[in-house]
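Scroll down for the structure; my scribbles are underneath it.
For this depiction, one protein chain was excluded, whereas all remaining protein chains were kept in their positions.
Going by the order they are written in, the chains are A, B and C; count residues from 1 in each one.
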Amino acid sequence: MLNQKDYTSSYTPTWCPGCGNFSIYPATKMALAQLGIEPHRVAMVFDIGCSSNGSNFYHLYSFHSIHGRALPVAEGVKLANHSLHVIADSGDGGAYGEGISHFVHSCRSNIDMTYLVHDNHLYSLTKGQASPTSNRGMKTKSTPYGIIDQSFNPLATAIINGATFVAQAFSADIPGMTEIIKQAIQHRGFAFVNILQLCPTFNKINTLDWYKQRVYKLSEAGHDSGNYTQAVTAATQPSEKLPLGILYQIHKPTYEEGIPSLSQMPLVQRSVDRIDITESLKTYN
Amino acid sequence: MLNQKDYTSSYTPTWCPGCGNFSIYPATKMALAQLGIEPHRVAMVFDIGCSSNGSNFYHLYSFHSIHGRALPVAEGVKLANHSLHVIADSGDGGAYGEGISHFVHSCRSNIDMTYLVHDNHLYSLTKGQASPTSNRGMKTKSTPYGIIDQSFNPLATAIINGATFVAQAFSADIPGMTEIIKQAIQHRGFAFVNILQLCPTFNKINTLDWYKQRVYKLSEAGHDSGNYTQAVTAATQPSEKLPLGILYQIHKPTYEEGIPSLSQMPLVQRSVDRIDITESLKTYN
Amino acid sequence: MDENNFNWKIGGEAGYGILSIGAMFSRAMLRAGQCVFDYAEYPSLIRGGHNTYEVSVSPKPVYAVRRPIHVLVALNQQAVDRHVDELADDAFILFNTDNAKVGEGVCKPSQTVIGIPFEELALKSGAERVSRNTVALGASFGILGAGMQLAKEVIELNFSLKKKDAQVAVVNVAAAQAGYDFVKKQLKKPGRYSLRIQSKPGRIILAGNDALAWGAIKAGCNFFSAYPMTPATSILHTFAAQAPKYNLVVKHTEDEISAIGCAIGAGYCGVRSMTATSGGGFALMTESLGMAGMVEVPVVIVESMRPGPSTGMPTWTGQEDLKFILSASQSEFPRIVMAPGDVEQSYQYIQSAFNLAEKYQSPVVVIMDKYISASHKSVDPSDLKNIKIERGQVVTENELADSPDYLRYVDTADGVSPRALPGMKGGMHVANSDEHNERGFSEEDAAERARMMDKRYKKQAAMAKEIPAPEIEGESHAELTLITWGSTRGAIQEAVAMLRDQGHKINFLQIAYVSPFPAEKVKDVFKHAKKVAIVENNKTGQLAGWLREQTGLSPDFKILKYDGRPFFAHELVATIKELL
Partner (left out) sequence: MDENNFNWKIGGEAGYGILSIGAMFSRAMLRAGQCVFDYAEYPSLIRGGHNTYEVSVSPKPVYAVRRPIHVLVALNQQAVDRHVDELADDAFILFNTDNAKVGEGVCKPSQTVIGIPFEELALKSGAERVSRNTVALGASFGILGAGMQLAKEVIELNFSLKKKDAQVAVVNVAAAQAGYDFVKKQLKKPGRYSLRIQSKPGRIILAGNDALAWGAIKAGCNFFSAYPMTPATSILHTFAAQAPKYNLVVKHTEDEISAIGCAIGAGYCGVRSMTATSGGGFALMTESLGMAGMVEVPVVIVESMRPGPSTGMPTWTGQEDLKFILSASQSEFPRIVMAPGDVEQSYQYIQSAFNLAEKYQSPVVVIMDKYISASHKSVDPSDLKNIKIERGQVVTENELADSPDYLRYVDTADGVSPRALPGMKGGMHVANSDEHNERGFSEEDAAERARMMDKRYKKQAAMAKEIPAPEIEGESHAELTLITWGSTRGAIQEAVAMLRDQGHKINFLQIAYVSPFPAEKVKDVFKHAKKVAIVENNKTGQLAGWLREQTGLSPDFKILKYDGRPFFAHELVATIKELL
């Protein structure tokens, strides 16, 4: 039986006391352990940010990439060796700011991977600037007079652009979060989990209390995650209502399944020796 | 009275015969003329692509920027001189591929400008590769065995992320398109028009006939563009139904209106001389 | 009589099918047993603007496009006006009487001017007006007096590749025949430039991008991610088309950042991966290039240059990105930069790029430009050298089981740390873009930091040892030594030969591996050279700058060109003669 320790490196986590990452981290490890996925079968690609400092704390194939680019690297990993379980892991800044293009396009591709976004509504590693999901009006170091923009809607954007698993979790609810992450990992296709994450150090607005007044469980609200319209509706509510659970899940062929070259074996297993191009070259005559 | 010629440069358009750009171009000029906006009051920022070669054909403040980056440049223009009418103009590749991040974030900001996207479902200047809006299964030079990804949904993405004017036009319907562009220019806030554009040279799938079987006018379908749910529904139909007209329009403060420094005059009019920072420096004691 | 030795050119409006008919002519010449080099000019527009295609033909290898033009087909007035100065004194000019004229005194009396109603002939043959280009092909064959068989072959091949209806080929063959017959009738004396069909020696015709793509496939590169950008795009097309046959994964990504990110992800997993772009796209890749350097992931990046700055002249040629590539991305890390000089080198060096990338766990940038990427050259397949595949150091699961304390970034004598690939039991580690220790954990200690910088730079020393030094080519005891890089090689080869015929001894050094720089070899060349000139397709002399930085030496002359056109051999000859 696998357990959390099997995924735990020797590097001591450096998050602040009370940081939501301290809950997402065990939840992710428990999900992997409960699914019986051995650490060396997992490639986890991180962004740059507080959350992504987690790259040091996991014991598995951990790739600490650059800000905003966890998804492209993860895609390359998946396509090169689709027998791996691939998890991309990012903060909201990396996911919806710097890297939003990859987010939208990964949804479209339905590539089989899990995308965990630690959404603390802030750029925390850089000490507290506005993120795309920060609420309108919020005062941050980069917006001391309040954010002008409407906040980005990751859930709805994912649903309407092809993600086949779209969920929201809350860092203060470890069991709920663990269950969602498990389902996301099990899902075949692009599984996106927006994790509402507490940042007690810099985010003094979206606190535990703030969330408690807003979150509700979809499972208790009779939500049908197979229903597109219900999913879009749940995702486009005003921010006084924050659904937790799986908003949307359908089954569609994955990106890898659309590539004939991957039908027999992972790309990395193909021999590079004795590739014969003679006949092809002859067509250039 | 202004007319098309006032916005026409001495450079002969180089689009292919039958190209939809040959319709979007006069429609845009007519819209400007009918609104009585003098050419020097218009800054139009282009991308790189067939459509954006139009930068040479307009007589106004034309900025031929780089691929995917029309919006950032246009935003800078608007914020520097918000007395100008600013139009950003891009192909679907530039708008939804290379530049999609700016698209989503400009919607959020509701900055007052018009965004015209020439959506020919293809990368045409580079001779025919898949674009984010190309239909699934389409065979292009970069996807000779068919596109795997679901196509990107620009209309819904704009609506759910804060654009206050979202419309779709069709290059083969010049009067309809002219009217929509006029309304887009008149709208205060981020006005986005996806223009379904014919590319007879490379796009042999999405032809005039193909579109004729799919387009319908929202105005004739009893659509209420002030209704968010109706708008989202219209935007998320299967691709057999292509709505034309204004999907969504609401009135919200613009980004510039949220900036106190712009309330009195355009930024460019502020004098840079005799700025006195003495008192501020003293606080560093 | 210049049998099988002539330069042909066709010019007309964009939309006239100049590029496709030019390629067909090239191919027909190849099939006639000749050597071929071609070069096309066209603006960054789909229609409008002026297009040309020229093909240099010879029984012996052609290394660059040659001038003057012996046979010009002018499908419109511009083609007459713009190219009349490029003609040989005894050239043939076939012009389009449907839309152009050749005024009096425009051509020399020694030149033969034939007016042809290209469009009328097309229509008469049952083809459409656009088949004027096929008429032109037939007319060209009429001049060359070699029968219509090969023209017919390439026309049929062309339409079958395009999956057109058989009838289309039939009417086009008829159109070509009409052109052929028309010229035959007009031609008073037999053409001075003629084609004699020789037995096919098995040559093929490849553009640099074709050769590079096939070299990569041959080398086992089965992952390719890219975003289209002229002049690199055709690599994407080739890979995409070959995907099922060669079990490739090809991804047209949403942007260049994703393209290189995917390639790095794949390279990290142990797959040979590549991306290709031009300068603007490369700019977007620079941040990730540094990630590959830091994380020590093998990846091959093709940068096919076009004139800039910025969007510049997308469909033209230049060698302006060298310095950018050499120092792209923040901070310092070793990288390999190579620039093939011709089709054969493109095929060969791309293979070595993969070996070097994997052996040194490093990004490798392969520099091309529009001229080498897009120009076709006939090659003998036996000149396409295959390089032994070397995959660098990768641990095995058994080794990992034996020594459980695996250190991904272990500090070794040559700086190379054996890789564990994702999926291997016992090889878990952090592949880290942060500065890290041997284990891969983020590390900020001063001594460890300096040690890891040193470890990475040890690889540079090792690379420098492995990379072959450039060799002097051409005459020994030369009056002048040219130093160059990339596609300029061809024009220099041609020029050196022309100057040899004129009694001048010139030799040259093509620096194919630009980084690490072969400083010792170059110093040695300077020591022995009478005079040195650097030849580059840019304004500021970028190789000259890099060379000076690396050696302190300056050439006696810089021969620079930055008008978007490649060097032509005859220009080089003229310039060099002024320097002698």
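Criterion: a residue touches a chain if its C-beta (ideal position, glycine included) is under 8 Å from a C-beta of that chain, and two chains touch if they have at least 3 such contacts.
Because the structure is predicted, anything quoted here is derived from the model rather than measured.
K.L.:
Taking the whole complex into account, name the chains on display that the unshown chain touches.
P.N.:
Counting the whole assembly, the omitted chain is in touch with A, B, C.
K.L.:
Check the options C:Ala276, C:Met294 or C:Ile350 and report the residue that touches the missing chain.
P.N.:
C:Met294
K.L.:
Which residue, C:Phe6, C:Phe118, C:Phe333 or C:Trp485, contacts the hidden chain when the whole complex is considered?
P.N.:
Hidden-chain contact among the options goes to C:Phe333.
K.L.:
Out of B:Leu84, B:Val117, B:Ala130 or B:Ala235, which touches the unshown chain?
P.N.:
Among B:Leu84, B:Val117, B:Ala130 or B:Ala235, only B:Leu84 touches the chain that is not shown.
K.L.:
Go through chain C and note every residue touching the omitted chain.
P.N.:
Interface residues of chain C facing the absent chain: 43-44, 49, 278-280, 282-284, 286-287, 290-291, 293-295, 305, 307-316, 318, 320-321, 323-324, 326-333, 433-435, 442, 444, 446-447, 449-450, 453, 457, 538-540, 542, 545-546, 548-549, 552-554, 562-565.
K.L.:
For chain B, which residues lie in contact with the unshown chain of the complex?
P.N.:
9, 11, 38-41, 43, 45, 48, 53, 55-56, 59-66, 69, 71-81, 83-84, 101-102, 104-105, 259-262, 267-268, 270-273, 275, 277-278, 280-282, 284-285
K.L.:
Give me the chain A residues in contact with the hidden chain, please.
P.N.:
12-17, 19, 48, 50, 53, 64, 66-68, 97-98, 100, 123-127, 129-130, 132, 141-145, 201
Note that only the chains that are shown with their structure count from here on.
K.L.:
Using mean CA coordinates as chain centres, what's the chain A-chain C distance in Å?
P.N.:
From the centre of chain A to the centre of chain C is 41 Å.
K.L.:
Chain B to chain C: how many Å between their CA centres?
P.N.:
Taking the mean C-alpha position of each chain, the two centres sit 37 Å apart.
K.L.:
Pull out every residue in chain A that's touching 2 or more other chains.
P.N.:
In chain A, the residues touching two or more other chains are 101, 104-105, 259-260.
K.L.:
Return the residues of chain C touching two or more other chains; collapse runs of consecutive numbers into ranges.
P.N.:
Each of 243-244, 254-255 in chain C touches at least two other chains.
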